[in-house]
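Note that this complex is displayed minus one protein chain, with the remaining chains in position.
Letters A, B and C mark the chains as written, and numbering starts fresh at 1 in each.
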Amino acid sequence: MAILSEEQTMLRDMAREWTKKENPVGAFRKVRDEKLDAGYEPAVYAQMAEMGWAGVIIPEEQGGSDFGYMSLGLVLEETGRSLTASPLLASALGAASALILGGSDDQKSHWLPKIASGEIVGTLAVDEGPRHNPAKTEVSVSGGKLSGTKTFVPEGMSAGLFIVSAADGVYLVDGADGGVSRSDRSMVDQRGWAEVTFDGAAAQKLEGGGDDLLDQILDRARIGAAAEMLGMASQAFDVTLAYLKQRVQFNQVLSSFQALQHRMADLFGEIELMRSAVENGLTALDDKRGDIAMAASQAKAVANDAIHHMSKEAVQLHGGIGMTDEYDIGFYLKRARTLEQLWGSSAFHRERFARLNDY
Amino acid sequence: MAILSEEQTMLRDMAREWTKKENPVGAFRKVRDEKLDAGYEPAVYAQMAEMGWAGVIIPEEQGGSDFGYMSLGLVLEETGRSLTASPLLASALGAASALILGGSDDQKSHWLPKIASGEIVGTLAVDEGPRHNPAKTEVSVSGGKLSGTKTFVPEGMSAGLFIVSAADGVYLVDGADGGVSRSDRSMVDQRGWAEVTFDGAAAQKLEGGGDDLLDQILDRARIGAAAEMLGMASQAFDVTLAYLKQRVQFNQVLSSFQALQHRMADLFGEIELMRSAVENGLTALDDKRGDIAMAASQAKAVANDAIHHMSKEAVQLHGGIGMTDEYDIGFYLKRARTLEQLWGSSAFHRERFARLNDY
Amino acid sequence: MASAPADTAQSDSDTFRAEVRQWLEANFPASLKGNDNSLSSVEGPTDESADEKAWREAVGAKGWGTPTWPKEYGGGGLSREQAKILNQEMSRAQAYNPIGGMGVMMFGPTLLEYGSEAQKKEHIPPITRGEIRWCQGYSEPNAGSDLANIQTFGEDKGDHYVVNGQKTWTSGGQWADKCFALVRTDKSHKHEGISFMLIDMDAEGVDVKPIRMISGMSPFCETFFTNVKVPKENLVGKEGQGWTIGKRLLQHERTNLSGGGSAIRMPSMPLHAMAKTYVGVNDNGELDDGELRTKISDFEMQWRSFLGTAMRVQAEAKTTGGVSEVSSILKKVGTKLGQQRAELMIEIMGMKGLGWEGEGFSDEELRSTRTWLFGKATTIYGGSTEVQNNIISKRILGMLDHQ
Partner (left out) sequence: MASAPADTAQSDSDTFRAEVRQWLEANFPASLKGNDNSLSSVEGPTDESADEKAWREAVGAKGWGTPTWPKEYGGGGLSREQAKILNQEMSRAQAYNPIGGMGVMMFGPTLLEYGSEAQKKEHIPPITRGEIRWCQGYSEPNAGSDLANIQTFGEDKGDHYVVNGQKTWTSGGQWADKCFALVRTDKSHKHEGISFMLIDMDAEGVDVKPIRMISGMSPFCETFFTNVKVPKENLVGKEGQGWTIGKRLLQHERTNLSGGGSAIRMPSMPLHAMAKTYVGVNDNGELDDGELRTKISDFEMQWRSFLGTAMRVQAEAKTTGGVSEVSSILKKVGTKLGQQRAELMIEIMGMKGLGWEGEGFSDEELRSTRTWLFGKATTIYGGSTEVQNNIISKRILGMLDHQ
C-alpha cells in the first residue's frame, strides 16, 4: 500500500464502506439477472457520482475534486473488489482523461462537469476488431462528420459521449447524435458492451495533448483497469483463503494442506507485485513522470497475469462449488478475462514495453 | 516406454548394466578431476565400441549392426543416466548419420567402419557463434580447400573427422589434416568442447541427401541429444525421489511433505511427456516418416524444457548438499544447460516448429 | 519381431470389414453424416429426429453401440480387433455411435463385473439399446474429493432399504431414469460401511434440482432422497462392498476423462489455423503476435507429446495386459492441456472469445466461451488434480502420507 494522504485514506475508507454495505457482489448479480440495458444500475452510478467519485481527477473549476489518479485508483480498487457494475472506469477515468489531456477550454467546460456529476457517461471507442490494436483504424472524418464502426466499446450502450480514435487524431462524438447507432454485445462478464457505428456523426477533434494523445489516454485507462483488477485479485484471494479455512475434506480443513498453502503463498507474492505495479502507474500519472507509457504497460501486463492466475486458482481451490453460478467466485473469472483483453493483453504490453525500451 | 524388440531389450539391459557397474557417475567425476584432454576416457569409449554401440545405426556392410535409431536412443538414454563422458552422440549418431545420409559409397566405406569400431571419432562442426544458428556460416570452400572457424564443437578436441557445414553444402574434413587447428573450450559440463579453425583444409563434399542435408543431419543429432537428456532427467528424478525418502527435517522424511509430493507428481508427468516426445522422434527416424523435422523440434524443445525444470528442482530439493561439488546432482544441472543450447534451444525449436507448420 | 498374422485371421478381418461396410451403407442415414454425440451427456437430451431414432435402434439391435459386451446381454460380442474395425468403418462413413452416456461408459462395465445374473439380465440390455439413462449418485456436499465421507444412509428394513440423504453433482440427474449410488449402510465403518445400490429416479421421495454452472448450463443436479424405498435386489455385490465397486467404476470414468474425453472435445481445427484467421500473419508469414506464436507452438508440441503418451499407455496395456503407471498422469495432464487450450483460444479470439450469447458472435465463438468455462470443471471432477497428485506421489512414487 502506498503512503496515502489523509484525503486519500478517507476516500478509500468511504469506498470500502460503501461497497461492503451498499454494493456487495450481490448487487452485480442483480444487474446480471435483470439484464439491464446499460449493464449497470443508473441509480447506483448516480449515488457514486454524488459521493464525488466521478470527478476525482477532474479540476475543481469543472466540478471535480482534482484529487488525482492515485485517489481514483483507490476507488476503482474497492469497486473492483465487489465487482461493482458502473461506468466509473470508462467515464470518470477514460473519457475524463481524454478531455483533460486534449480538450479545448470550451470542450472541457462543456463535458467535464457533466462527467463529474454523472449526468452523462463518457467512454473510449478505440478498437475495430476483437483484439486490441489502436494503430489500426478505418474511421474516416471529413467536414466534421465521422464514420466508421468501433467494436467492444465498454459502456457503449449508455454512453452519452464517445472519445473516438481516427487515423489523424481523437474526436468527440455526442452520443445523442443521430449518426450514432449501437448494438448490444452480450459478453461473459455481462456488462454494457456494444458495437457502435458512426454514420456521418458530428465530431470535434481534441486538439491538445500532442501527437501521442491516443496513447496518453489509453495509458491512463490501462492503469485504471489495472487498479480495478487489483481489487478483484485481492478480493478473490481473500475469499479463497477464507473458504480454505472453513472447508473440511479428509477430516482436515483445506487450509492445513501444505500443497495449497504454498500455492497461496505464491499468489500472495504475485498480488503484492501487482499492487506495486499498479501504484507505480498511478504515481507516475500524478507525478507527471516521463515514463508513463512504460509504467502503464508494466501495470497492465503484471495485473493481467496476476488476475489471470488468481482467478484460475480461485475457481480450482473452491472445487465443485466454484463451478456453480450460485457462488460469486466465477464472476471474478469472467470479468478478469474481459479486462485482460481490454486495452491490451499481456502479450500486447510485453511487446510494447520492449519497443519502448528499444529492443 | 515404447514396445521394444528382443534385440532392443537386450541392448538396453546391457547398457543399463554396464553404466551401473562399469561406468557410474563416479567415472565422469574422475574424467572431470583429471581434466582429460579429450573430455572423456578413450579406453572407456573403446570398450563401448567393442560392445557394438558405436555402430548401432551403421549398416552391416560397414561394420555396424543396423539396429536403428531407437536402439541407439536406448543406449544414449542409459549413458545419459550416468553422465557417461563419451563421443557416442557426436560420432556414432551425428557423424555417422551425416555419412549415411549424404556420403558416397567411397566415403561411407572409408569412414563408417572406423566410426563403428571406435577407431576414430567424428563430430559435427556447424555453429559459428555461441547461439545455434545453422543458417549463418562464413566458411568458404574453393578448390577442395575449406576455411573458416567453428565454435563450440562437441568432442572437437578428439575428433578425427569433422562434418563441416558451409553455405553450399556439408563437407568432410579429416581431423589429421594440417589445416585443422583446435582450441580447447572449458565449459561448465567439463566435456571435450573446442573451437576449431580450418585453414585451407582438404574437404570432400557430401553429395547425397538433397538440399536439406544439413537439417536432416541436425535433426538426427537433436533427437539423439534429447534421448541423452531423457536419461539424465529420469535419473535426476530417481535420485531426488530417493533423497526425499531418506532425508529427515522437522522430524519427518521430506517425501511426506505434500508440497514436495505435488511437485514430484508434476515432474513425473513432464518426464513421461518428454519420453513420448523422444520416442516419437526416434520412431520417426526408423520409420523414415515425412515429419522428421517436426518430430525433431518437438523432441528437442520438450526435452530441453523438461530437463531444465527437472535439473533446477533436483538441486533445490536436495537443499544445501545439492549445492556441493561432492554430490553428483549438480553435474546434471551443468550438463543439462550445454545440451539445452546444443543444436537449438527451446526458443529456436518453437520458432522452427511454427515455421514448419506455416505460421 | 512379431510374425505376420496368419492368412486366415487376415481374411476373417477382411470379411468382417466388408460386412460392416455393407451394413453401414444400408443402415446409416445419410442425413446424419458428420454429426456427433460427444456432448449429449453435457447438453441434455435433445429431441430425436426420425432418422436419429432409426439409427439408434439399428445400432442397438446389432449390439454395436457396446461392441465388446457379451451378446447374451445385448452387446455386440465382438473381439477387440473387430471392434477396432467397426470403429474405423464408422469413422470412414462419418457415422457416430448413438449409444452412450454413463450406462455405457461406467455403469455397464462395472455391473458386468460385479452384478448378479438377474441384475445383468435386467439392466444391461436397455443400456445396449440406448433406452435407459443412468446417473451417478456419488458426491455429497461434504464428500467431494473425500468421497468416503458420504452420509446418505440406507436403513435396513428386511427386504428393502429406506434411503435418506443428499447427493450433488448428479450428472444429468434431471433426465436420468436410474441412478447408481453409494449409500452408507453402516455408520461404524468408514469405507466398509458403504454399499452400491441402484435407485429408480421416479421412485417416491426422489427430488432433483438442477445446478446452474458458471457456463450457464445445468448438466448436474442436486438429488434429494427422502424415505426412498430401495428393494434389496437392487444392491450390487454385498453390503459394505460399495467402496470397492464404486472405485472400480471410477477407473472407467477416469479412462474416459483423460484420453478419450478431452481428445474428443478438442475441435478439429488446430490452434495455429484458428490463430491465422483471427490474428493474421506478417510479411514473413509469421503469426502477427510473436508471443502468441510461441505459446501456440509450445502448446502444439506438448499436445503431441500428450497424445503420444496416451497411445503409449494403450500400447503398453496391450502388451503387458496391465495398466501402466504412466496412465496415472493422463487425467491430470490431459485436463491441464485442455484448459490451457481454452485459455489460448481467448488470446486468439480476443473479445470474440468471450461472447455469452446473441448477436456479434459466431456459433463457434459462443461455443468456445462455454467450453472454456465448462472445462474448468475437468480438473475438479472425477478426482481433482490435487487428488491425482496425491495418488501419483503416494501410490506410484511411494512417497509417504503427508499426515
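Quick note on the criterion: contacts are C-beta pairs under 8 Å (C-beta built on N, C-alpha and C of every residue); 3 or more make two chains touch, one makes a residue touch a chain.
All values reported here derive from a predicted model rather than from experimental measurement.
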{"item": "Touched by the hidden chain, restricted to displayed chains", "value": "A, B, C"}
{"item": "Sole residue of B:Gly129, B:Gly144 or B:Gly178 that reaches the chain not shown, by the stated touch rule", "value": "B:Gly129"}
{"item": "Touching residue (missing chain; options A:Met274, A:Ala293 or A:Ile329)", "value": "A:Met274"}
{"item": "For chain A, the residues touching the chain missing from this view", "value": "1-3, 5, 241, 244-245, 253, 255-258, 260-262, 264-266, 268-269, 272-277, 279-280, 297-298, 301-302, 347, 350-351, 353-355, 357-359"}
{"item": "Residues from chain C at the interface with the omitted partner, ascending", "value": "290-291, 293-294, 402-403"}
{"item": "Chain B residues that touch the omitted chain in the full complex", "value": "127, 129-132, 151-152, 183-190, 193, 195, 248-251, 257-260, 308, 312, 315-316, 319-320, 322-326, 330, 333-334, 337-338, 341, 345-348, 350-351"}
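The rule is simple: only the chains that are shown with their structure count from here on.
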{"item": "Inter-chain centre distance, chain A versus chain C - centres from mean C-alpha coordinates, in Å", "value": "40"}
{"item": "Between chain A and chain B, centroid-to-centroid distance (C-alpha), Å", "value": "51"}
{"item": "Shared interface positions of chain A, touching two or more other chains", "value": "257-259"}
{"item": "Per-residue overlap in chain C, given as positions that touch at least 2 other chains", "value": "386, 389, 402"}
